[in-house]
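Quick one: this structure, given as structure tokens, is what I'll be asking you about.
With one protein chain removed, the remaining protein chains of the complex are shown where they sit.
This part shows chain A:
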């Protein structure tokens, strides 16, 4: 017997499986159960998942903030002292350390040929 479209079943239902499905119908639908799990883990989760907060984050992808004023003032202050180096972990840029162009991750274009062409 072909499964009707949209029910999400791949296989024919045998007698045993029919009973299981009926039991499932009486139980909480899987989506709701998953929702309960999520709310249990993150009780502060907002009510509207598709709402403006979520969409705003999506629209702002790629935002990186750099204040040239701060940068130049710090550079001037540091002129007499030695510029603190980034330390062993170049990705850790915190505290008094002012990022210099050398410290920021390089955004060079791929000079290497794609491996698909290899």
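Everything that follows uses one rule, which is that a residue touches a chain if its C-beta (ideal position, glycine included) is under 8 Å from a C-beta of that chain, and two chains touch if they have at least 3 such contacts; residues count from 1.
In this section, contacts and distances are computed from a predicted model.
Visitor: Name the omitted chain as UniProt records it, choosing among "60S ribosomal protein L6", "Proteasome subunit beta", "Aldehyde dehydrogenase" or "Serine/threonine-protein phosphatase 2A 55 kDa regulatory subunit B".
Guide: "Serine/threonine-protein phosphatase 2A 55 kDa regulatory subunit B"
Visitor: Even though one chain is hidden, which residues of chain A still touch it in the full complex?
Guide: 2, 5-10, 20, 29-35, 37-39, 41, 45, 49-52, 55-56, 58-59, 61-66, 107-110, 112-118
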